[in-house]
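Only a single protein chain was left out; the remaining protein chains are all shown in position.
This part shows chain A:
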Amino acid sequence: MLNLIQNEWMKLWSKKGTWLMTGLLILAVIGMMGLAKWIDTMESGGSQDWKTNVKQELTYTNESLEGPNLPADMRENFEEDKKVLEYRLEHSIAPLEGSSREKMIMNSSTIGSFVVLLTVIVAAGIVAVEFSQGTIKMLLSRPIKRWKILTSKFVTVNLFGIMLMLLGFAISILAAYLLFPSSGGKELVWNGSEVVTVSVWGKGLYMLLLSFGNVFVTSTFAFMVGSVFRSNGLAIGLSLFIYFTGSTVVMLLSKYEIAKYIVFTHMDLTQYATGYQLIEGITMPFSLAVLAVYIIIFLVISYIVFGKRDVTA
């Protein structure tokens, strides 16, 4: 199996397109950071004292809490915010500035959206291109069962995705150190019983991991379409279409119970870290379970079709 993965990895990096994509990712991450820096310099000036800001925010939170018909989960959020804000004033701990090095590192989930696009391209082609170039007959007339070959390809796609995520993260850390000053403040959060400091690196990696969920699901879908229809273009097109329209579909269906069970509702796991949930009443374990079911369905279809297919001219 290791040999097979080595083969797929070698083939992947022998293509110019792979290097081009990796280059694009690096440029995109640098570009994104550069843009943030540019916007920051344009908006600089008029920076208030952080205590004034926190006090304003606390007043707003208090007002909100007095509102008569506040939903229970919103109320909970505001309560937590309130505790954190009060803690800041009490212990004189400044929040992180928007354009600080720490904030940039924690904001790692945007890397995921670039990586989705690139990983989908690889996932869509890794089986389909073998068919379109005719190399599939060289690959399958070997003393190796087909499921092993498909597995090596699937593993390679995910290794590629993980590698891009880590690379993107490394580049963004580098850019964060080069472009942004460290903030004196700290990120605080209410953990249920007390207010604690959030580790910048931990949060950064956690966001990265959550956004990988999207990469994993979308590329598995592309992998399935690619190996079932043997068409590279169809797989890329369909996957990206779904990726971009998914949240719209959820919005349209959000009134109905079924919205809880469609894959788009759960693909973006960062909703649990940012608090902007697409629909109410879903939890992270529930999302993970739904995603697991979809992934299994995608893979079962891929394996059955690939395993049974007669390779003709």
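We adopt the following convention: contacts are C-beta pairs under 8 Å (C-beta built on N, C-alpha and C of every residue); 3 or more make two chains touch, one makes a residue touch a chain; residues count from 1.
Criterion: contacts and distances are computed from a predicted model.
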- Item | Undepicted complex member, UniProt protein name, chosen from "Phosphoribosylformylglycinamidine synthase subunit PurS", "Ferritin-like domain-containing protein", "Acyl-CoA dehydrogenase" or "Putative ABC transporter ATP-binding protein YxlF" | "Putative ABC transporter ATP-binding protein YxlF"
- Note on the structure: Out of A:138, A:284 or A:304, the sole contact with the unshown chain comes from A:138
- Query: Which of A:89, A:258, A:288 or A:311 sits in contact with the chain that's absent?
  - Reply: A:311
- In the whole complex, what residues of chain A lie against the chain that is missing from view? 3-4, 6-7, 10-11, 14-16, 133-135, 137-138, 140-145, 308, 310-313
